[in-house]
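A single protein chain has been removed from this complex, and every other one stays in its place.
A, B, C and D are the chain letters, set down in written order, and residue numbers restart from 1 in every chain.
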Amino acid sequence: MLEPLEEKTYILNLGPQHPSTHGVLRVVLEMEGEFIVKADPDIGYGHRGHEHMAENRNYLQFLPNMGRVDYLHALAFNHGYCMAVEKLIGLEVPERAEFIRVITAELNRIASHLLWVGAYLLDLGAFTPFLYCFDDRENILDLLDRITGSRLTYCFYRFGGVPQDIDQEFIDGCRAFAKRLRRRWKDYDNLVTKNIIFIERTKGIGVITKEQCRLYGLTGPMARGSGIPYDIRKSEPYSAYPLFDFEIPIGENGDIMDRYLVRMREMEQSLRIIEQALDKLPNGPIMAEKVPKRIKPAAGEVYAAVETARGEFGCYIVSQGDVKPYRIKLRVPSFANLSILPEISRDTLVADFVAILGSIDVVVPEIDR
Amino acid sequence: MTIFGSDLFRMIVGLIGVIALVSVNALFLIWMERKVAAHMQLRPGPMEVGWHGSIQTVADALKLLGKELITPAEVDRPVYLLAPIVIFLPVLVSFLVIPFAPNLIIRDMNVGVLLILAFAALTVLAILMAGWASNNKYSAFGAIRSVAQNVAYEIPLLITVMSVILMVGSFRLTDIVAAQERYWFILIQPLAFILYITCATAETNRAPFDLPEAESELVAGFHTEYSGMRFALFFLAEYTNMFIVSALATIFFLGGWRGPFLPGWAWFFIKVYAMIFLIMWFRWTFPRVRFDQLITFAWKILIPLAFANLLLTAFLMKIF
Amino acid sequence: MLSENIKKALGPLGLEKVAPGDYAKTGYHLEVAAAPNQMPAVAQVMRDQGCFLESLTALHFREHFTLVYHFAHYEELCRTVVKAVLPLGQQAPTISHIYPGANWYEREVYDLFGIRFTGHPDLRRILLPFEADFHPLLKQFEEEAEKSETKADA
Amino acid sequence: MEIPEALYDFSYVLVFLVAAALFAVGPLILAYFIAPRSFGKTRDETYECGMPILSSAWVQVAVIYYLFALLFLAFDVDVLFLFPVLLAYGKGYIWRDLVEITIFIGILSLVIVYAWCRGVFTWKRKPENL
Partner (left out) sequence: MIKIGLLEEALNLARANSLWPMTFGLACCAIEMMAAGAARFDLDRFGAGVFRPSPRQCDLMIVAGTISKKMAPAVVRLWEQMPAPKWVIAMGNCAISGGPFYYPTQYAIVPGADLIIPVDVYVPGCPPRPEGLIEGILMLEEKITKRGRLRKFRDVK
């Protein structure tokens, strides 16, 4: 008699060094054949102790860290942290500074989404769109480079405003870029969105229901792809966003395709915001007048949320009247977004799993902090 | 004795010629692939090593030669060591029967098509050996996928080739070219040509059917554990296989060496490299299909279409 | 109004404090204080009201931990903060059976503070290596006393 | 004595096979001699994304592959019968060979139809009705 094999399942490590885990995410997969029985994400390979660091530095010293939590949408994290501290010490930001913040943050959001589209198609095996996206992204980086002085890990916003004003060249550059990107979308549509293989790979895969979104606390394009119109820019307006007219694109089915389309349409909305902001750009100071040299807020706490490219970033600061924060909790979107992975990847194929993982748009150092 | 003497001569010259062709072709194809990819991606590609990076692949080959060969501890040693050699065997033999020009053929066998098809199956075996012996999950995946994929696409490939042979009535490759004197077969068998290209792309594990080495899923697929020269042999075999399937496409559908003005061999190579360019174009344009889609595509669509094409050919031959 | 509904629903639980918050200053619409044992009930109420768990974290004080839960709602702007004071060395009940998303948050709190959650299905370390033997975000109160304020300011 | 032509063919194939093997082995031997050596405890460990391996790769593969293997076997053997037909086709008989080839392919096609109906081509983790 033939003996049946003892166990039909086996364990496969996906990551931390794997082309499709976007850095150092590790997923331990229990597999049966090509099917996934159980997926257990093991995070922490990018843990750098930001929150511990916050307790050992003063408020200003912690500011550069924000560009390195989520390096793809660094300016939103700058924004969230600055907002929280400004709320804590009761600082008013001049209008022009808010406009500049919005413009740069939206540019950064487009850059982040472009990188996602490219990297995601790389996961699906298409290499060329990746380079197209990077080519477009370089244009944004050029613009931001002129203003902020760095390409990636920006530390641009200050408590009470921004340190550098934008000039005409930047404004012209933004408009030219908007024109260019709109043209490029036609290419993307033909190359990707209408591609039959892409549609087959993404339609109906990795479906997340509205209820699942709520139970796992998903935000950003993950929730919007499932049809939840939750965007902090609209639902909890901050900065200069209430002054602009834009829509929140949402999906219907909550599958990968919807998440892809939501992100693509969001780029269009971001362009709209940038153009409106450039049109309405007020004159005035870019820095609040009475910014204290030494930031020492009274005891208390504050929670400020902004919308990053991946979802809601909440900055929770507890102060005990010291120059150093007592505790800073960074509520990062990808942490919650990734926690749904075991649930939606059950009984999928490896190829689908890679596609689902990519659609979450994880930035590992952001999850691990 | 004289026949044997001339045969021996033909054999040796042919052997040297084929080895030279295989090496130069692989070096050229890899360079071409990188340049084609680069220009499709708005970048220059290799530029600094030689004129437009023309000796880049020579540097790569030399480097791989000077690279350590690691044999992991857990592998099935004999099979692991044999796999890169086995994958190389069919590559050279297939060149025996390919007519590059009217008289430029090493041995015009009457079973030419069968010889190539039979030895092509050895590639699958080598991939299975490599993947399974590596004792690496990614490799094993790649190997199993590769076998499933190759067997699924071998049937439509066979049937498609049959509809060409049906019209010629011979397995001899020179006969097939000779039969295309008035018109190329692509004109009367367009469906067969499309089917053949699809299957050939899959048989050579090229994108969008490159699942055995799907980078984003399986790291490097069946050759994940192979380093240095062993890996180079897999690479060499892959690119030479690309040449062979393109050469067959040229012979079956594009009239072989036929063409005006230029000598036969020139036309042959122009057509072959045009076909290779087409396959490269696929690779740098399409995303990868999912594995179950790949297999069911072969069974649900390609095989019925190939059958229909064969019957149609048989029927039309009776009418005309 | 959602905050009124939540207030009404939380009423029967007999919580320590249910008060409107100062949104402009703290970003909260509703501030709630509860005992750790009441947390599952509170979470159930929040879930029934359609809220999602925004974040879960802890604060380490000299005498006790404070668990901080943030809840928000997709359609209506209403952020509720629930604070539960947990004496040192005690365990808190999990809410991961109500909000599966809390699973990872509780693991993170366990990892960083060493707070154990009773009834948690899979309480392992999440960020630090499994073999780590410390909880990094615990304050070192003795050391802190030595450091002068000016030194940190520099 | 007349040497059959097929024997010449075989000699070509044999010589090329040997040459191919030598051509493949040569660089490997050369590489063995000129390449430097690395060191390290985990050098010979199986690669799995930088982690120690948790289980062997030699496990039972998904059952669906066996189904496809059987299907292929049946098909490939039958398709091989068509090869002689190709050479004989159109020589002599007017319509008989067309009818025969149609019947043969028709029966083969029924196999696909049957497998399709039974759900062989839908991938599920556990095929139910097979």
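The rule we apply is simple: a residue touches a chain if its C-beta (ideal position, glycine included) is under 8 Å from a C-beta of that chain, and two chains touch if they have at least 3 such contacts.
Because the structure is a prediction, the values reported are computed rather than measured.
Q: Under the definition given at the start, what are the shown partners of the omitted chain?
A: Displayed chains contacted by the hidden chain, ordered by label: A, B, C, D.
Q: Given the contact definition stated above, which residue among A:T153, A:T193, A:N253 or A:Q320 touches the chain not shown here?
A: In the complete complex, the chain left out is touched by residue A:T153.
Q: Sort through A:D40, A:D135 or A:E275 and give me the one touching the missing partner chain.
A: Final answer for the missing-chain contact: A:D135.
Q: Could you tell me which of A:I11, A:M53 or A:I171 touches the chain that is not displayed?
A: From the options A:I11, A:M53 or A:I171, the contact with the absent chain belongs to A:M53.
Q: Of the residues in chain B, which ones touch the absent chain?
A: The missing chain touches chain B at positions 34, 38, 41-50, 53, 56, 58-63, 65-70, 215, 219-220, 223-228, 231.
Q: Just the residue numbers, please: which parts of chain D touch the chain that's not shown?
A: The missing chain touches chain D at positions 32-43, 45, 47, 49-52.
Q: Mind listing the chain A residues that contact the chain we can't see here?
A: 16-19, 22-24, 44-49, 52-53, 56, 64-65, 68, 71-72, 115, 130-132, 134-135, 137-138, 141, 151-153, 364-365, 368
One rule holds for everything that comes next: only the chains that are shown with their structure count from here on.
Q: Roughly how far is chain A from chain C, centre to centre by C-alpha average, rounded to an integer in Å?
A: Roughly 24 Å separates the two chain centres.
Q: Taking each residue of chain C in turn, which ones touch at least two of the other chains?
A: none
Q: Specify, in ascending order, the residues of chain B that touch 2 or more different other chains.
A: 137, 219, 292
Q: Mind pulling up the chain D residues that touch chain A in the complex?
A: 48-51, 53-57, 59-65, 123, 125
Q: Considering the complex alone, what residue numbers of chain D touch chain B?
A: Within the complex, chain D touches chain B at residues 8-9, 11-13, 15-17, 19-21, 23-25, 27-28, 30-32, 34-38, 43-49, 53, 56-58, 61, 65, 68-69, 71-72, 75-76, 79, 82-83, 86-87, 89-91, 94-95, 97-98, 101-102, 105, 108-109, 112, 115-116, 120-123.
Q: For chain C, which residues are in contact with chain A within the complex?
A: Touch list, chain C to chain A: 24-28, 47, 50-55, 57, 59-60, 68, 70, 74-75, 77, 79, 81, 99-101, 103-104, 108, 112, 125-129, 136-137, 139, 149, 152-153.
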